[in-house]
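One structure, as structure tokens, below. Some questions next.
Every protein chain but one is kept in place in this view of the complex.
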Amino acid sequence: MRAGGLPWCTPSHESQARMNDLLIRFAAVRHHTAVLAEPLSAEDCSAQSMPDASPVKWHLAHTTWFFETFVLEPNEPGFQPFHPAFRVLFNSYYNGVGAKHPRPQRGLLTRPALSEVLAYRSNVEQRMHALLAQQDGNAALRALVELGMQHEQQHQELLLTDVLHLLSCNPTAPAYRDAAPLQGTAPVQPMAWLEFPGGLADVGHLGTGFCFDNELPRHASFLAPYALGERLVNQSEFAAFIADGGYLRPELWLAEGWDWLAAQQLAHPLYWRQAEQGGWNRFGLHGEQPIAPQAPVAHLSYFEADAYARWAGARLPTEAEWEAAAASAMSLAPAMLAQAGAPRERIEPEAAGGKGLRELFGEVWQWTQSSYAPYPGFRAAKGAVGEYNGKFMVNQYVLRGSSCATPPGHARLSYRNFFPTTARWQFSGLRLAQSL
Amino acid sequence: MRAGGLPWCTPSHESQARMNDLLIRFAAVRHHTAVLAEPLSAEDCSAQSMPDASPVKWHLAHTTWFFETFVLEPNEPGFQPFHPAFRVLFNSYYNGVGAKHPRPQRGLLTRPALSEVLAYRSNVEQRMHALLAQQDGNAALRALVELGMQHEQQHQELLLTDVLHLLSCNPTAPAYRDAAPLQGTAPVQPMAWLEFPGGLADVGHLGTGFCFDNELPRHASFLAPYALGERLVNQSEFAAFIADGGYLRPELWLAEGWDWLAAQQLAHPLYWRQAEQGGWNRFGLHGEQPIAPQAPVAHLSYFEADAYARWAGARLPTEAEWEAAAASAMSLAPAMLAQAGAPRERIEPEAAGGKGLRELFGEVWQWTQSSYAPYPGFRAAKGAVGEYNGKFMVNQYVLRGSSCATPPGHARLSYRNFFPTTARWQFSGLRLAQSL
Amino acid sequence: MRAGGLPWCTPSHESQARMNDLLIRFAAVRHHTAVLAEPLSAEDCSAQSMPDASPVKWHLAHTTWFFETFVLEPNEPGFQPFHPAFRVLFNSYYNGVGAKHPRPQRGLLTRPALSEVLAYRSNVEQRMHALLAQQDGNAALRALVELGMQHEQQHQELLLTDVLHLLSCNPTAPAYRDAAPLQGTAPVQPMAWLEFPGGLADVGHLGTGFCFDNELPRHASFLAPYALGERLVNQSEFAAFIADGGYLRPELWLAEGWDWLAAQQLAHPLYWRQAEQGGWNRFGLHGEQPIAPQAPVAHLSYFEADAYARWAGARLPTEAEWEAAAASAMSLAPAMLAQAGAPRERIEPEAAGGKGLRELFGEVWQWTQSSYAPYPGFRAAKGAVGEYNGKFMVNQYVLRGSSCATPPGHARLSYRNFFPTTARWQFSGLRLAQSL
Partner (left out) sequence: MRAGGLPWCTPSHESQARMNDLLIRFAAVRHHTAVLAEPLSAEDCSAQSMPDASPVKWHLAHTTWFFETFVLEPNEPGFQPFHPAFRVLFNSYYNGVGAKHPRPQRGLLTRPALSEVLAYRSNVEQRMHALLAQQDGNAALRALVELGMQHEQQHQELLLTDVLHLLSCNPTAPAYRDAAPLQGTAPVQPMAWLEFPGGLADVGHLGTGFCFDNELPRHASFLAPYALGERLVNQSEFAAFIADGGYLRPELWLAEGWDWLAAQQLAHPLYWRQAEQGGWNRFGLHGEQPIAPQAPVAHLSYFEADAYARWAGARLPTEAEWEAAAASAMSLAPAMLAQAGAPRERIEPEAAGGKGLRELFGEVWQWTQSSYAPYPGFRAAKGAVGEYNGKFMVNQYVLRGSSCATPPGHARLSYRNFFPTTARWQFSGLRLAQSL
């Protein structure tokens, strides 16, 4: 994987950017990961609660492995790996790199210890600094570093959702970290709808900033007239769905979802628990607490989001509908993305105030009815990094927006998140849509 | 489910059609099912080789149940069921009708005997004749009967693919019925491509004939320029893919497909067997025989079709691309559909002669890269028949065209067949596509 | 496998027995199997309801295969198999014979048809008659024929229990054959106990008749004083166990049994069903009917039998305890065995009248707490027939006596039946024991 082979945007005007700026951002991203791990013990960092989730220690190491394998190995003079076994231990899914430690056994890697992984991080960071200080003008290299930072940001979100799942398995309901209680809020307002005319819409990444290959190429898509809910479905609405027998009525569910529900014996969103005094509690990064009526509901599978929409007489939007509507909203409020990533004390979805199409970013990812598929003319990069996105484009559905666990600066209008229809451990909710 | 509730086409000009015509077609469809079962013993008709497949006896009964439940029960004066238990035994998946016999246990229904099921068929046919003779002018009723006939035709194809799977499990390799050997054919020609300009294309059923609800509404879709292979991928090409390590190279496969391959230890299409003298045999409805080099390859999963396309430097078409290209081909050769369904001695794919876009119908279903999803503005019928299509619109992929097992008169330009990505027991193959 | 290699009893005084007698018994055993299949259709005979059970057609063929493979093949001049594929299709578990058709797929063998299997039976019977008429004086051959007859008798019982399981899966509750209702009987008497002094007891087959290798060698076993229930646990007693929360109290169960119960969600014996009017029905070879209070309870797993015994303040007997007690009872009533096998209209357990240790034979097999293990000095035969018993001597438990489905003449004092602890589809019940 050499210069020029990478499809992600590496616009020409950035080639004059100061490498200093990249180094500063690299350090900031790396630091943020370490900060996220700080409230956790070595034991917390080592356990794996399900095959889909990874230990925090593994996230810390794998994001480092990415830089060592894809940036240092082909570029560092006299490259020597930090530890020869790490190439296999911390490879996630890159067949082009070689063998992989079996995913369900990541929690058995009690060695290397957390302290060794932190030393690995420091070592690679120092070598990255040295390399980047030397190779100032190399655009291909900078593109790879950019990719590595974006990759690490994705793992920052997974680190939080994975540790939330782990803590949820503990009967003592421990918090990731303490936080002041959520403030009382205004009464729940009925859903309002915003209409969009449809027509030919351009979909996909625009402009000169970074994007993943799956956001390209930008292309036209024809839309019929539609409407979107101006806010997300909230927790009181979802409780009403449950109270109305939502989990007991097959006519509300896709057939596969209904079978899955029965096999898993599900009757509420992940992390919701019957409160002793009646009603629902939910478990989150700050422990167990009552549901917040007006805050967006989270931790829904595609099947649950779809069933709720059918119950509400609506449907899920397509990703093109979502993106076209969000683009028009952002033309009115360009600061939306910047605000979404701002640090806040509580890592959990909250209701947003204001008017118009809101809660697009920073609360919960929004399931769309669009299967994760290549855009027309899509091309994956050559070599192992080409495995980043393309090979997952089947039997998954696209989520749009971003969540309260998405790190600052990572959200994007054209961003395509994707998960299988049964995934519930992400901050995943829904926005309603209708055909007009 | 009363008049007006059904979305399938019930065009006005048909409301003047003679009921006689419907009765003749009804009798013909019913007779064809019985003819398909004729080569089989009661034992052959009773066994179920996997949960996805059903016994022939069950197909014979369920298609009858459909008429008894959806046509006779709400319309026949003084309705009495043929047997009270059949409502449950032969319900496939209609939750609106009530309880269902568990699908994986259909092969345990040694009672009712085949002879009783044939008596059930006769009884319902007589009652249907009596009813239809009386209710000449009822368009809603005629629409339901039409739906029941189309439903029975779908089961005619499944009957053949299910019995093929059953016979394939028998080490003695029995034939469904004997047939003269396939004639020698011309040498294999290299793939030629036909180009299409793209632009806004109308997709979905057009006109006044019958269609399923999933083919509606007709709507615009924007296409970038593309090319399609003028014929299907054939058996010699697929053997070359195998010989080139096609099943051993992860870079050719979607990640989920690669994992599935490893778990199932697959290395060739379903029904292909290593020939003692080297090369490949394939098992079919006429027994085991050498592969036919120029005939379309069949019994591929989505994953295998997708991997082949990647190996060939191409991709699968979208269903909109397929339909737009097929529409233009049919404007040149309108008789294509009629020819596809003509009876032929061998029920297996063969190479078609001629020029232009060919083998669209009557050989093998063609996987597309399109996830099975509702068309914009899709609405399912009210009541239990509304479960016909809509609730399956997730985690399946669309196949277009028709196959050698599709009964006469059932193929259609806008027809959407769909199966999960691992299904292989249908006559499923592929046509290559490219973006231009 | 030639003369002398077989451990089963081939006593010298039988070597003068008339071959005529053997031929008559051979014909009788073979005829009895065919009679058992008579009430069943070809479809009934072809289906397999679970991997542990086999289709009736398979029993008909396999018992024939046994004679063809072990008697005709090594002894018939110019041996030609009836059908070359049958050697594999109808091999049960003899690795020494070669490949086997996979057990769970026996129900997929719709070919050969039942009629062909019946022709196979006739053919082998004729060849057996011809062979035996010629080889009058060959004791080793006669021993093999004897083994084949005993083997076929075992399959006669399995044929009935397997078809019962198949019919139980049919929601229409069909009967194997009709029979007059069970006559009303005397009131249930409380359990009475018979005491035995223990000491050194000889266990294992005695005398000159046939036995299986697992009944040898006869050997001494030391017993502490004990008592046995004079009759079997009956259905009203088992209903009382259920009513007392027997299936809900972990302290009554072995740990593995409790886990199995929870995983399978079991709350009553196999084939018991809640009656609409309250109480329990049970499904049997003559259809569904109310439980018979004083008749022995059947279709219990080892775990259920063990839990009942603990609930009753007792335990299961060891097989040595059972055999020593039964031997003393038979010395008082030598006709017990002959009566047990007498034909009766209903194939289901009934209460026996009389006094003393009763219901030893002909009602239900009686679970013992003895793991199925080789007797001291046990030696399996050489060759493939040596696989008959020895290789199953692990993780199974011994049942003693015989059942209502055991064919006439097959029961024996030293007979060792064996099944895994979760098997319930046999006519398996229990007799209580206590240490004194």
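By written order: A, B and C. Residues from 1 in each chain.
Criterion: a contact is a pair of C-beta atoms (placed from the backbone, for glycine too) under 8 Å apart; a residue touches a chain by one contact, two chains touch by 3 or more.
These numbers come from a predicted model, not from an experiment.
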item	value
Which displayed chains the unshown chain touches	A, C
Selected residue (touches chain absent from view) among A:Val88, A:Ala133, A:Leu200 or A:Ala267	A:Val88
Residue among C:Leu200, C:Ala243, C:Ala263 or C:Leu332 touching the omitted chain	C:Leu200
Touch criterion as defined above, residue of C:Ala85, C:Leu254, C:Ala275 or C:Met330 at the omitted chain	C:Leu254
Touching residues on chain A - with respect to the absent chain	41-47, 49, 57, 85, 88-89, 101, 105, 107-114, 166, 169-172, 174
Footprint left on chain C by the chain that the document does not show	93, 95-96, 200, 219-224, 250-251, 253-258, 302-303, 306, 315, 369-371, 373-374, 376-377, 387, 391-395, 421, 435
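Throughout what follows, only the chains that are shown with their structure count from here on.
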item	value
Remotest chain, chain B as reference, centres from CA atoms	C
Separation of chain A from chain B, taking each centre as the mean of its C-alpha atoms, in whole Å	38
Gap in Å, rounded to a whole number, between the CA centres of chain C and chain A	60
Set of chain C residues in contact with two or more other chains	none
